[in-house]
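Got a structure for you, questions after.
Only a single protein chain was left out; the remaining protein chains are all shown in position.
Residue numbering begins at 1 within each chain, and the chains themselves are lettered A, B and C in the order written.
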Amino acid sequence: MRLPIILINYKVYDNSFGNKAIELAKKIEKISREYSVEIILAVPATMIYRISQEVNLPIYAQHVDPVPLGAHTGAIPPELVKDAGAKGTLINHSEKRIRADEIDDILKRIRNLGLESVLCVDRYELVFPFGLLKPNAILIEPPELIGTGISVSKAKPEVITKAVDEIKKAKGVYLIAGAGISTGEDVFKAIELGAQGIGVASAVMKAKEPEKVVEDFVINALKAMGKF
Amino acid sequence: MRLPIILINYKVYDNSFGNKAIELAKKIEKISREYSVEIILAVPATMIYRISQEVNLPIYAQHVDPVPLGAHTGAIPPELVKDAGAKGTLINHSEKRIRADEIDDILKRIRNLGLESVLCVDRYELVFPFGLLKPNAILIEPPELIGTGISVSKAKPEVITKAVDEIKKAKGVYLIAGAGISTGEDVFKAIELGAQGIGVASAVMKAKEPEKVVEDFVINALKAMGKF
Amino acid sequence: MRLPIILINYKVYDNSFGNKAIELAKKIEKISREYSVEIILAVPATMIYRISQEVNLPIYAQHVDPVPLGAHTGAIPPELVKDAGAKGTLINHSEKRIRADEIDDILKRIRNLGLESVLCVDRYELVFPFGLLKPNAILIEPPELIGTGISVSKAKPEVITKAVDEIKKAKGVYLIAGAGISTGEDVFKAIELGAQGIGVASAVMKAKEPEKVVEDFVINALKAMGKF
Partner (left out) sequence: MRLPIILINYKVYDNSFGNKAIELAKKIEKISREYSVEIILAVPATMIYRISQEVNLPIYAQHVDPVPLGAHTGAIPPELVKDAGAKGTLINHSEKRIRADEIDDILKRIRNLGLESVLCVDRYELVFPFGLLKPNAILIEPPELIGTGISVSKAKPEVITKAVDEIKKAKGVYLIAGAGISTGEDVFKAIELGAQGIGVASAVMKAKEPEKVVEDFVINALKAMGKF
């Protein structure tokens, strides 16, 4: 992972799949190239292959199932998303929680597969405990702010600063801040508070001109890191 | 759906994804063409697009999530599998059960999308109740036989005959028999007992020469229907 | 079950347990005796024994787990609620849904144990399918109205009338209407529309004088049945 981390969660909006999703990915790829910034796209399982084929960005799965290969109809074990072209995966998103033992299992497996991991938590109290399980990054998102447009940076800055304190105890794990981030200022603030990057979904996916939003976020992330 | 119904559930074995999965699909397509028989392949979500692009067979999802489009990270609503090329989907497989209200919701939605549905049940007592919800077909599989190689046709023929009685009360819904089906004889027997087709997974996916198994099943299904 | 069916779901409010819960049960018992009406109380698992000991009313569990006796830490199989004094149980409440195969399993088991069952559904489309599984009664509650104070009788009378049509196809199963019922008029209307009784929770549990609410409901239920 390169800093700043910009992670866009496609979720399953009506532009998260099909040609619209690919066009959006191409626009984001252009910004990534222009600013030399890595932008991670977490896309639906059905779209991993197509988007991976079309753009040169790190494509993530939104979820993988903590089951081995075998008789598990409907499951998506990590081997399948890797085969489809994913470079990593979200784990334990607030809309797809799994148990702690499953998190430990899946982290061990995806490390063996050479996949990256962004582990989601809803509170700073879990940052160090889950940091001990060694994901590549932890994305902290107070669920009550997700999708609201009220950013964690403004409404709950202490969640970020406490998480920053916690993540330091777990060496080698990045901290990403998310939930409600909707302006360049929110992005700047999150990184200024100590996060290594930001996670967004609705602010991009529901925007009229998503590429402008992404560009604004990228510029502010770079500024906050002193790279712009 | 054309009779006899031959449904192959890829599940998530190590040959269920990647190039192996596509090669297998191509071999099965050849048999389908040779015998003019429709063969349904239920494949992992990550593979729906690729396999749909490569072969001319009805491709099914193994599962769809009963959530609307929107903020549902990691979910796979039916719109996404349709967009990827699926013609239908399994619902409520014993390895991915959902609730009755979710089944009703999802059936209404996939009908609107023009997708086909094969609804799985584990007992004859649920055939008529679920038949009332109007899936295209009901696949009955006693879970204790799934993957055992001991076929429902031989070990529990009364499950099929009772299910046949029940399905008649729900007009216009097909009955598919599954669980442990591993020989051509099992296939013949299931259809002879009144099923309109058969569902298999391990017998094909774990075979050394899966195409021979499929061919044997197809021949026996046609014989049982008096078409061979 | 005697008609009209008056079912009060205690849920887990702060007066649903401890001495407050027992005092409330005693007040309700008095009304039951005065009007010769059976009033079912569905109480928390921890309170079944105590309330059963204190009052002469049919006490129900709010839920039972579809697991056999054995190594199931934290589960409450039906044998335990019977032993504690329950006469029956709710099944599949919208706040505690289980799967259709589990519903069928649990109904068979509680019939063997001589317990009564009230199976909850959220839509009329499931009334006949679940009626086929032969619970003693089906409680229909559109979940969007639960706890709102906007009653199904007024806001969605067609849910009741359609459910009444459906329940007739399943011989010998009663229909109970619920969700948002908060006045005597709501009760009267529900029964007038064809329900054999009503289910309530918040209207009683959150009332300042719950016993007056219950009395009003009982009088209106009797009136609607022509017994008052």
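Criterion: a residue touches a chain if its C-beta (ideal position, glycine included) is under 8 Å from a C-beta of that chain, and two chains touch if they have at least 3 such contacts.
What you are looking at is a predicted structure, and each value in this text was computed from that prediction instead of being measured.
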Task: Displayed partners of the chain not shown (whole complex) - done: A, C
TODO: Have a look at C:Leu3, C:Ala45 or C:Leu113 and name the one touching the chain we're not showing.
DONE: C:Ala45
Task: Positions on subunit A where the hidden chain makes contact - done: 97-101, 103-104, 121-123, 125-126, 128-130, 132-133
Task: Where the unshown chain meets subunit C, residue by residue - done: 9, 11-14, 16-18, 42, 44-50, 61-63, 67, 69-77, 79-81, 83-84, 90, 93-96, 146-147, 201-202
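Here is the rule we go by: only the chains that are shown with their structure count from here on.
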Open item on the list: Going by the touch criterion stated earlier, list every chain that contacts subunit B and also contacts subunit C.
Closed with: none
Open item on the list: Could you work out how far the Cα centre of subunit A sits from that of subunit B, in whole Å?
Closed with: 35
Open item on the list: Can you compute the centre-to-centre distance for subunit A and subunit C, using the mean CA position of each chain? Integer Å is fine.
Closed with: 45
Open item on the list: Counting only residues that touch at least two other chains, what does the list for subunit A look like?
Closed with: none
